[in-house]
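Complex shown without one protein chain; remaining protein chains in place.
Think of it as A and B in the order they're written, each chain with its own count starting at 1.
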Amino acid sequence: MSIQERLAARGLALPNPPQPLGSYTAVSQAGDLLFISGQLPLADGKVVWQGQVGRDLTLEQGKRAAELAALNVLAQIHQHLGGFERLDHIVRLEGHVTSAEGWLQQPAVVDGASDLFADVLGEKAGHARAAYSHFQQPANAAVILVVIAQIRAR
Amino acid sequence: MSIQERLAARGLALPNPPQPLGSYTAVSQAGDLLFISGQLPLADGKVVWQGQVGRDLTLEQGKRAAELAALNVLAQIHQHLGGFERLDHIVRLEGHVTSAEGWLQQPAVVDGASDLFADVLGEKAGHARAAYSHFQQPANAAVILVVIAQIRAR
Partner (left out) sequence: MSIQERLAARGLALPNPPQPLGSYTAVSQAGDLLFISGQLPLADGKVVWQGQVGRDLTLEQGKRAAELAALNVLAQIHQHLGGFERLDHIVRLEGHVTSAEGWLQQPAVVDGASDLFADVLGEKAGHARAAYSHFQQPANAAVILVVIAQIRAR
């Protein structure tokens, strides 16, 4: 199965990748590394999941926020490379989770992204990871993901 | 116009790049990537812009803080490379903004850095970006920028 078939099997599809809203680019390439701007849980131009996980959102909703932000990461990679063939692997995933005070299950939230990568990317999914807690984030997004990926030579 | 002429046209000049205050380096090179230590809105050894944007500082002051920190980023690159000729492009900009509770215009603050890069670096400016909110940061700096840049072979 292709990556997009695996997404469809989960009832998911690649969104249109969000465009940057300032003097920067969605994806910046340096050699065979892609640096992807922070991706939000955005669908149809709207931040679907907002607020603090553990207060405004449940853990399960937080995971869905991470999954949706991860879909946008995949959409950016797909647009930059014109497909997934040249993706070697996800190198690093930073998961920034808007969290209630005293709520410390950020890694479980970020699993929503890591598990999506594992399911649909297979051996291209392997990434190092860090999970962070914030009390607030831009656009009131519940999760922001910052990703580095490696590509293969043409 | 050279990059320094473009800075001068904006009434700006490269500061002396701040020296690290511990067992680390201002710039660490790995292949053709430069990793630059967090840069503060520092001039003449003093953190000019302190406190939370949205409480102690206005958005406009926050942007100037980001611009000043970006000048220090450029100063570090200039010192490391002995000029800007070998700079290929700014790869990634992390903008960490000290923010008031409930204040979420961090991306607009980081625009102060992105816009400076766009204005003076031209096609070398293109970078991926992420904006973060913190309630406090070291030295009470209003903005800290963490940058990766790519250089060209000699």
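Quick note on the criterion: a residue touches a chain if its C-beta (ideal position, glycine included) is under 8 Å from a C-beta of that chain, and two chains touch if they have at least 3 such contacts.
A quick note: this is a predicted structure, and the numbers were derived from the prediction, not measured.
When the omitted chain is restored, the residue from B:L7, B:V53, B:L93 or B:I144 that touches it is B:I144. Contact with the chain that does not appear here is found for just one residue of B:G31, B:G45 or B:G82, B:G31.
Those residues of chain A that touch the chain absent from the view are 31-33, 88-94, 99, 101-102, 104-107, 110-111, 114-115, 117-118, 125-135, 148, 150.
Listed here are the chain B residues that touch the chain not shown: 20-28, 30-31, 33, 35-38, 96, 134-140, 144, 146.
To be clear about the criterion, only the chains that are shown with their structure count from here on.
Taking each chain's centre as the mean of its C-alpha atoms, chain A lies 25 Å from chain B.
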